[in-house]
Each structure stands twice: as structure tokens, then as C-alpha cells.
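The full complex has more chains than appear here; those shown keep their coordinates.
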Amino acid sequence: MSRLQKTFADARAEGRTALICYLMAGVPSPEDFVKMAVACLEGGADVLEIGVPFSDPLADGPVIQQAAVRALENKVTPPMVMDMVRELRRRTDRPIVLMGYYNPIFRMGEERFVDACRNAGADGLIVPDLPLHESISLRHTCLEKGLDLIQLTTPLTPDDRNSELVQATSGFLYLVTRTGVTGGGSVMAEDLRKMISRTRSVDRHVPLAVGFGISRPEHVRAAREMGADGVIVGSALVGLTLNGSSADDLKDAVRRLASACDAERPQIQ
Amino acid sequence: MNSRFGIYGGQYVPEILVPALQDLEREYLVARNDPVFLGELESYNRHYGGRETPLYFARRLTERCGGAKIYLKREDLCHGGAHKFNNVMGQALLARRMGKKRLIAETGAGQHGTATAMAAAVLGLKAEIYMGERDVARQRMNVFRMKLMGAKVHEVSSGSKLLKDAINEALRDWSGSVEHTYYLLGTAAGPHPYPTMVRDFQSVIGREIRQQLQAAEGGLPDLLVACVGGGSNAIGTFHPFIEDTGVRMLGAEAAGEGLETGHHSASLSIGEVGVLQGCKSYLLQDEHGMIHEAHSIAPGLDYPGVGPEHSFLKDLKRAEYVGVTDKEALESFITLSQVEGIIPALESAHAVSAGMREATSMSKDQVVVITISGRGDKDLETVFDMGVVE
């Protein structure tokens, strides 16, 4: 059982929704980043998702774009991200997932990149511009090396493709709850309900984590209410790493989200 | 439909866009074989766009070079002033056919944005154009032109605030609007099926060259020359001749201030394979896969990637690619103006430079065709400000 699987299983057992906190590697600075990540863990994050900065983050909204610019200004490179993961792995046993665009992975070489992830102690990988049909070789490598390659599904994904994604994903399935990019907007309740139910009808067990547009405790509660196993919070937290907030501020924000994660779960009709 | 050219191409996009691209591929496959669609396109090309464009024997340029006969394929005479028309009209008709009422597009200097605004206007569609903040500032008149035709222009302030970032932003918009919006990509790059589709729409250039040269010279050209930004006018010129192994093909890339300076856009000449904005191809990038800013005096060549089919042709050695510096392009911009009374786009001036160089060393019974992808009116301010004339 991988760390990710275990985390979701534990959370489910405890009646909790797992909280996945996204931060951009090397932001606000390579040193403070680790403090920020630790603050997330202390605030109650179940999983850390760490962005690998890329010059052209086309799936991201303004906040995360800005964080990528900051990271690149800070001269963060993929090998440095691996070092940061290694550093964090020394401090926590919770799962660490990297989120990175494909070109830096391709550039390093898929196998070398996956090895580096594993060696650093990462558990999973999300590649937002690598759709299922382009990910065959990377999936193969990840499987072989024991890294979870997480697939994304969206409200526009047709049912048959959704089923393939469910089968192909590893660790959890990332439900993109609204069209568009990361950050801003709000969860579309109706979409999410449909996405969860059609996915459950294919696989009753795969952990479902909801992302894109989750920033406040009420979003978390809404997702939880609809049966999500996890929520991913990105822009809201990244924003705090950009605007001069302290690690404690971040910890508080995470704590508020985390407490929404084990709020009493109302009956699903 | 094959989504790749050898190892190049593909569909490296967020999952959210996959259904739209699959839809597009499906619809395009039907449309490209539908006589009604093809007839409509042919009619707009002809009556609205001014096709066919002439294949002009440039007598004085030929004499100047003293070698092969030089013909110019006059895409500068297309409505809107560039080959961009061919692609935009085809895609806009496809969008209408698909029932999409809103077009979005990226633009660098404004050529493709203007063309999209124009196609939207004539078909009664809405157009919204993404354009980098730095480009908006440099290209006031093109921004005005788009607005005049009823398009909305979004200034993009992310990244380098240039073309590449406008594409990112357009893709972001599309991710959120894909159900009712058509993304009208401006060159033969991006995710499948764009490289194939744009190439098909631009191939009217090469098909016409073939027929026209047959009429003029009774044969095939010895050499085709076109400039390569994203690669659409070049692939449109080359593609209909791919099987004719006697026809050499030469793509002129922007060597900017020189290939050795790092200020250029020569992704084929000295880029390395990578994935950007949906497709695998040669790219300007650093050791970690971060994309470099491109540079060229010609705004339309100022892109760090290139269409995947060119990467394939390069590896196959079926086409050659050379760098032409800003300075060389400027020289042939002036030469063509003075010798033929044709002011080429600075992009096209790269092709003219490469074509002249080749023609000079070829024999007088050989034929070089240079595609003049657009007219230079848009570039007059730039050249004026350089103070090189008078």
C-alpha cells in the first residue's frame, strides 16, 4: 500500500476528508518554502502537493502563475525541487506529490525524473499537460518505480474516457470541478455530484480528490458533503506565500480548512 | 488521423481540452471531405480573400542575383495582407459549422488577431483576442484594427507578456469556455489536430504554385523557400511537393542578432526537442526545459517553438532550414522594395534573403519560388525608426 493509498484509507476510516495542500517549490524563497510546507503539515495537511515551476504554466491561473515566476526568479530548478522534497521527507511521513509540467520532465528524461522523485522521497506525480493518451510511457515508468501517477478528470470528460482515467490513475483521481484554470471561481455543485456518482459507478474504492476552485472551508464542506475523499487547496494557500504572510498565518488557514475536513458529515440523500 | 509526424506533434494539453480537440478532429475529418464545406471555403478564398494569389516572375530580382529564375508567390495580396487569411477563413468556417459562436485567438504582433477579427466579422461570429501587454504597446494600430472590426482584445500581463504568453492565456480561456468557444490557433503548431488542419488550409499556397508554375515553366520548381515562424506558410508551401523528391525545400528561420548571440528564434537550427503548448517539436529552452524568450526583428517569427511537421522534415532531411539575421532580412526588405516595388513583410524578407542567396549559385534554367507570406506595411514604422533608408 502506497503512502497515498494509506492516507486516504485512514482518512476514510476516520470519517475525514483528506486535505491536500499545494505550494509552489521555492516560494517565497527556497529557505522559507520549507517552513511554509511544514506549517501546512502542522496545520493539518494530509498530503503535500509541491509545484515544480515552469516558464509556461498553461493550466494555472494568475496566482500560481505568479508563484512560478517568483520561483524561477529565485532560480529554482527541478533538481532543487528534489532537494526540497528530500528535506521535507526528513521531517514528515505524510505523502508528497509533485505537480509539474511535462517539458522539464521530458528534458530530464522520464526515467531519470521518476528516479529523482523516488530518491527524494516523493510519492506521486501530477502532470497537468499530459493527458492520458500521451502518458503511456511515463505511466509505465512510474508503475515500475512505484510512483503514483495521478490522472485528472473533468466535467467535460466523456463517460468512457472517465472510466479509462479511473482505471489508469494511481494514488487518487483528481476531479477538476470546474472548467478553466486553477484558482478563483467556485465549485459547481451539480457538476461535482455527477462526476462523483459516475466515477463511483465504475470504481467504488478509488479515492476522489476535488481540486480547482477550493479556497474556503465552505467549499471543503460542500465537497465533503458530496462524497469527496479529499480536497485540494492551491491558489488560496499559494497566495499567502506571495503576500508576505507568515508561516503561522498559513498554518491558521490550513487549520481552518482541516477542521472543515472532519466537520460532521450530513446525510447524503 | 495520425496525431504525430514521426516523434513530433501529439496532444500535450490539460485533460479538460481533450474532448474539444477530439471533437475538432472528428468534425474536421468530416469537413475536409465534404464538398459543401470545401466549396464554401473555396468561395470565400476566391471572392473574399482574393485567391488565387499571383505567382510573379521577378525579372529584376532574377537579374540582380544572376542565377536561377526567381518567382514570388504573392500571399501579400491576400485580404488582410498575409497568408494568415487562408488558415483563419478555413477554421472560422469550421467553427461556424460546429455551431460555435465565439472565436478566441492569440496574437503576437497582431497579424493573426486581425485576421481572426476579420473572419469573425464576415461570418457574424464574436472574436476575442489575447495579446501580450508588451505587444499591445508596440502595435497600437493593430489593436485598433481588431477593435474596429468588432473584436475584443485582452491584454496579457503574465509571463514575458508576449506571444507565447498570449497562447497560454488563450488556452486558459479555452479550458473554461470550451463548450461554446472555438480556439482559432494561428500557425501549424499546437496540439493535434491543429498542425495538420492549419497545414491543410495553408496548402492552397503550394497547390497554386504547382499549377501556376506548370503553366509558366511547364514543370516543377527546383527550390521552394519560405520563412518559418510557427511554420504555417512554409508547410503550406512545401506540403504539396513532399512527394516530389526533386524539389528542394528551404525554410528561413530568424537568426536575429546572430545564432551565437542567443538573441534569435531559430528553434530548428539550434533548438532542442521538447514539448510546448500542446506539441512536441524543436524548442528554444534551457537545460531544465524552461522556454527561452525568442527574438527577431520580424514579430511573426518571434516564437520559441515551431510546428512539428518541420521538425520531422528536418530530421528526414527532406527540408533544410537556415538562419537569416535581422540585418540580412532588413537588406532584402529594402532590395525587394527597390527592385520590384514590393515591400515584403519582415518575416517574408527572411525568405527573400535565403532565396536570393540560393538563386545566385544556381543555374539560369533553374527555378526558385519564394513565398512572400505578407506585405510589409505593418513593418514600416520599425524600419523607419532604424533610420536605414536615406
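Going by the order they are written in, the chains are A and B; count residues from 1 in each one.
To be clear about the criterion, a residue touches a chain if its C-beta (ideal position, glycine included) is under 8 Å from a C-beta of that chain, and two chains touch if they have at least 3 such contacts.
These numbers were taken from a predicted model, which means no experiment stands behind them.
*Asks:* Write the complex's composition as a formula over the displayed labels, counting all copies in the file.
*Replies:* For the whole structure file, chain stoichiometry equals A x2, B x2.
Convention: only the chains that are shown with their structure count from here on.
*Asks:* Sort out for me which residues of chain A touch chain B in the complex.
*Replies:* 54-62, 65-66, 69, 72, 77-79, 102-108, 128-134, 151-154, 156-158, 161, 165, 176, 178-181
*Asks:* Provide the residue numbers of chain B that touch chain A in the complex, in ascending order.
*Replies:* Going through chain B, the ones touching chain A are 10-16, 18-20, 158-159, 164-165, 167-168, 171-172, 175-179, 273-278, 280, 283, 285, 287-291.
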